[in-house]
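All remarks here apply to the structure that follows.
Of the protein chains in this complex, one is absent; all others appear in place.
Letters A, B and C name the chains as they come in the text, with residue numbers starting at 1 for each one.
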Amino acid sequence: MWDIVKLIFPYAIAYTVPILVTSLGGLYSERSGVVNIGLEGLMVFGMFAGAYIVFLLQTVAPGLSIWLGLLVGMLGGGLFALLHAFASITLNANQVISGTAINMIAGALTLYIARTLTGSGNIQVIRGLPRVDIPILSKIPILGPLLFSSTYASTWVVLGILLLSWFILYKTAFGLRLRACGEHPYAAASAGINVYRMRYIAVVISGMLAGLGGVIILVTYSGEFNGSVAGLGFLALAALIFGQWKPLGILGATFFFGFMTTMANISQVIPELSIIPPVVLKVFPYVMTLIALVIFSKSSQAPKAAGQPFDLGKK
Amino acid sequence: MEYIIEMIDIYKEFPGVIANNNITLRLKKGEVHALLGENGAGKSTLMSILFGLYHADRGTIKVRGKEVNIQNPNVAYDLGIGMVHQHFQLVHNFTVTENIILGSEGKQILDRKTASKKIKDLSVRYGLNINPNDKIEDISVGMQQRVEILKMLYRDAEVLIFDEPTAVLTPQEIIELMNIIRNLIEEGKSVILITHKLKEIKLIADRCTIIRRGKYIGTVDVGKTTTGEMAKMMVGREVLFNVDKDEAKPGEVILEINDLNVLNSRKTLGLKNFSLSVKCGEVMGVAGVEGNGQTELVEAITGLRKTESGTIHISGNEISRLSIRKRYETGLSYIPEDRHKHGLILDYTVGENMIMKLYYQEPYSKRGILNPTAIEEHSNKVMELFDVRAGEGNMSLASNLSGGNQQKAIVGREIDMNPDLLIAFQPTRGLDVGAIEYIHKRIIEQRDAGKAVLLVSLELDEILDLSDRVAVVAGGELIDVVNIEDTNENELGLMMTGVRREDMHE
Amino acid sequence: MNKKNSVLVRSLLATGLGLVAGAIMMLFIGANPFEGYFYLVKGAFMSVERTFNVVGTGTALVLTGLSVAFAFKTGLFNIGAAGQMLIGGLCASTVGLLVPLPRIALLPTMFIAAALGGGLWGAVPGVLKAKFNVHEVVATIMMNWIAYWIAFYYIPTFIKAEFMTTESALLPAKASLKIPWLTELTNGSYINLGIIIAIAMVILIKFILDKTTLGYELKAVGYNRDAAQYAGIKVNKNIILSMVIAGALAGLAGFVYYCGYSQNMQIGKLPSLGFDGIAVALLGASSPWGVLAAAMFFGLLHSAKGFMNAITGIPPQISDTIIAIIIYFTATSLFIERLIKKVIARRKEKAKDAKGGED
Partner (left out) sequence: DQEESSSASLKVGMVTDAGTIDDKSFNQGTWEGILEAEKDMDISTKYLKPVGTTEADYMKEIGNLYDAGFRFMVTPGFKFETTIFQVQDKYPDCKFVLIDGAPHNADWSVFNTADNTVSIFFAEHESGFLAGVASALQIKEGEMGFIGGMEIPPVQKFNWGFQQGVAYANDKYGTTVVLNAENIIYQGTFSDVAAGQQLAAQMYDKGVSVIFAAAGGVGVGAINEAKTRMAAGEDAWIVGVDLDQYADGIYEGEKSVILTSAMKHIELAGYDTLIAESKGEFPGGKTLYLEVGVPEVNPNLGEAALAAMEEVKTKIEAGDIEISDVVGDLFP
């Protein structure tokens, strides 16, 4: 079993990271009171923007182009999220509808633009991020092979974002205000906080992180943009709820998904696992999530105002 | 500089409603200035404009003689203006400290320790008795109000606006609040106080500005004006303050509660070994500080909450294991505390709301199919009987009714079911005197028709006006049941703190 | 303006804005929007076959749209129509392929199987929501994937085609919803018995929601759970029931799609119609007739976009983009409508003022 775990771990982490960072994006948005069903679309859009930059620059500056791609993917996701922000914050639209529209627009529009720009719906990346063993740390017994071997730089960036998010949310004035906007926006407003602005910031951050997640998929395991992220945005949303709207909960939830899915994916080539009917392995993460949700259901920590438009009656 | 605040000719319109139609209000430094008006008169709107939450369409605001533009609450705080809202603006799962520093945290990285210390100091100085580390959801409403006050003090507000602060308080808490307000005045602050209770205005205010339907009526010197005069200015007609009622003629026991134990939302016993019996033809008032078991009692009777042990009989039938609907069918009606949470389905029409508990019965439906004619007839009847006014009659959405009309609709619906036992939980909360008068009359009519009424109210005046007997609760226990003639406000207030009558007269 | 009219206006407004946005995008790539839309309409109605194809293409969308709309009405968001549809199709196909019954009995059995299968798939999130307060959005997403993988392994194991493991066997004619003479008459269009089922369901759901105590209860729970409980309505029962009905509708979508439109099932696919159902429900403002109209409109776009593309060179993604933009505008049209009202009110006021300012 240990051998299997050791074998799976680095790839499970690689698979987890984009979901994790997207889910963290969702965390900002929902903590500010804006439900973001559009994470999937934001990922797609960010992935598209990043892929296009990498595509343009990879022959000129291979290493740099990847990091630029990550940056532009973030910006692209953030920019695209403005559409959701505008509808759900400025226009007080139904946030679920707006998010659904974001998903639909991203899928259709990126392919439409990709065709026009590159003449091709698919955008390929020559080479993604390298995978490296962290010197010294990868030699630590147990933890070394699990955590510090074959890692992507992006993984550490995302873990940094995770820690930073925790700190921002709970230790800074910005975080306090953000959470207040998601729990009781009118209280926040009466404390002099510009709820609209906070929500805009949060939704844009969620777009940036989801966009980053999209590009990470591209520069780590997929190497190609094809107009879809295969439902990972929805998984990120589920992980957000499963993780009870908390950074560490989200880490746990996404890693659980990542590990189980990876295990199911590769069970075919691992004789020890191939005795289990594949359908069981495939279905396992989803069934377990349902069970976990039942167990945690007693203490739901959902932001109280998430999904409710905020309207001060201003003209 | 005579006035610290001057609001001149303030005009504010909401879609379809002119909330403020050229209202003028001038606040002197060091005074308590009351703002009086019916529900929907525009009081909260006016104060929200002063506090920077809304923007006036027209009009001028001067602070200390200088014209200002209050863009948002931050500007208001900078000008030394703070506000305690009618509905508390507190984040329930934040601590007291977090709520108070929210929006004026100082540095970007939170320093909760220093803030807590400052809050503790303020709390001691003004006698507020607050623990900065408590979570809001764990403290009483009275305490929450003090947090709101601390929020203003923390920001060095000079002008403090209180929007209906006493509506949610117990008599004792009201007295304490009055003391706090006096402290504030002594420390050199000025206060604007919104309240529907003329008695309170008399007690503490220096001057009073009265508005009606968004229009400025006048400003009076409280010392030189009677409550009757003020009430007349407010509603535009004479108001009866006391409910006329004859002697009660109590009959058989209809509601019998024995040794009832009920858990509260925090999973501890909210009602302990509670026993009570209510007779036909009487109004049984339940007096108590909020959160002392009233909700648990009422919800246990109606079935919204499970009981742990004990029995509840209505007309001799044990009902504590029956479904909610079965209980209503035994002749129980219930005017709920929160009209928006429980009382109405705001997206349904008034007509649909009128059959909320009847829709499955003939003639409103037959074999699962609704009968629109019967529904319409029924709701028109109730609306007429109880003077429910709505733009499109029974086809109006409930959400489009004003608060008073919503409440009248609920009262009408419940009384029209001709219940043997009517439970009325805070039936007039937040309503103006006109609406209160009307609802009180209906409750007494019910009693006079030989029906039982269980009236839960946090307002002692209401209890004293309507009840024949009063059950006082404290800490989830029944303290005592007293006849209304044998008691008075002071005694009830003391009992509500948990002191038993025997102990009082020693 | 009463509520119904204003909903209609809003949907039309959104559609209009979506089409305008589509026109702008066509201009952007140098195409002529009038030509584009002309061929879109021509592609939909230029022949009997094509006209009926619009209906045939929209049929399953009516049911997925109805599924989502019904859940909406009762306060639930059903993202799980795709999975419910898949299971419904699986059940119907299994019956169609394996149960030896004459057509007259087989089709009703398949109908029931599909409704039961979809209903069961809806019941799980319903129960989780009612009993454990598990958010139905997550639960239905999970159920989608579970359905996906079950179909993935079920089809090759139990109902696979003779020469292929990735598809189910083609349904025999007696198990197909196609009506040979009608197909013939319409030159081989996709119209089939499914449209009867779809319209019947529209009428049934409309009736349930508006005219029955069941609908009264379901909507009450949807609008205000606490008030419904206060009124003595069994909230949990209604939540579950609502999801079961929504699931059954989506299951029937699987029936009409897999047994009427495609005649077999393929593995490795969550039907996109499940998600399009969300769009249909939104554009149809969750009202049954609105859903029917929206589904037909989407059917038109889906069935004619290829023709437009073939003639004009405007990429077919334009129609997906138009649909997406329409949905975005349905979300925001309430605001736009208010804006328009305000402008009108201002005008009136000015007119009044001009009259002399009395009153």
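Please note the rule applied: a contact is a pair of C-beta atoms (placed from the backbone, for glycine too) under 8 Å apart; a residue touches a chain by one contact, two chains touch by 3 or more.
All of these numbers come straight from a predicted model, not from anything done at the bench.
Peer 1: List the shown chains that the missing chain touches in the full complex.
Peer 2: Across all of the complex, the chain we cannot see touches A, C.
Peer 1: For the chain that's not shown, point to the residue among C:Ser47, C:Asn133, C:Thr212 or C:Asn236 touching it.
Peer 2: C:Ser47
Peer 1: For the chain not shown, which residue from C:Gly16, C:Pro108 or C:Gly313 touches it across the whole complex?
Peer 2: In the full complex, the listed residue that touches the missing chain is C:Gly313.
Peer 1: Which of A:Tyr15, A:Tyr28, A:Tyr112 or A:Trp166 touches the chain that is not shown?
Peer 2: Answer from the full complex: A:Tyr15 touches the omitted chain.
Peer 1: Of the residues listed, C:Phe72, C:Phe152, C:Tyr223 or C:Phe255, which one is in contact with the missing chain?
Peer 2: From the options C:Phe72, C:Phe152, C:Tyr223 or C:Phe255, the contact with the absent chain belongs to C:Phe152.
Peer 1: With the full complex in mind, choose from A:Ser138, A:Thr172, A:Asn265 or A:Gln308 the residue touching the hidden chain.
Peer 2: A:Asn265
Peer 1: If you put the missing chain back, which residues of subunit C would it touch?
Peer 2: Subunit C touches the missing chain through residues 43, 46-47, 49-50, 53, 57, 152, 162-166, 170, 188, 190, 261-264, 266-269, 272, 302-303, 306-307, 309-311, 313, 316.
Peer 1: What is the set of subunit A residues that contact the non-displayed chain in the whole complex?
Peer 2: Residues touching the hidden chain, for subunit A, are 7, 11, 15, 62, 120-122, 124, 126-128, 130-132, 217, 221-224, 226, 230, 261-262, 265-266, 268-271, 274.
To be clear about the criterion, only the chains that are shown with their structure count from here on.
Peer 1: If each protein chain is taken as a node and each touching pair as an edge, is the resulting graph a line, ring, star, complete or other?
Peer 2: complete
Peer 1: Based only on mean CA positions, could you tell me how far subunit A sits from subunit C in angstrom?
Peer 2: 29
Peer 1: Scan subunit A for residues touching two or more other chains and write them down.
Peer 2: In subunit A, nothing touches at least two other chains.
Peer 1: Quick check on the complex: what are the subunit B residues that touch subunit C?
Peer 2: Result: residues 15, 302, 304, 323-325, 327-328, 334, 336, 341-348, 352, 356-357, 359-360, 365, 368-370, 397 of subunit B touch subunit C.
Peer 1: Applying the document's contact rule, which stretches of subunit C touch subunit A when the two form their complex?
Peer 2: 25, 29, 77, 79, 124, 128, 132-135, 137-139, 141-143, 145-146, 149-150, 152-153, 278-279, 282, 315, 317-318, 320-321, 323-325, 327-328, 330-332, 334-335
Peer 1: Can you check the complex and tell me which residues of subunit B touch subunit A?
Peer 2: 14, 51-55, 57, 72-74, 76-77, 83, 85, 87-94, 98-99, 101-110, 151
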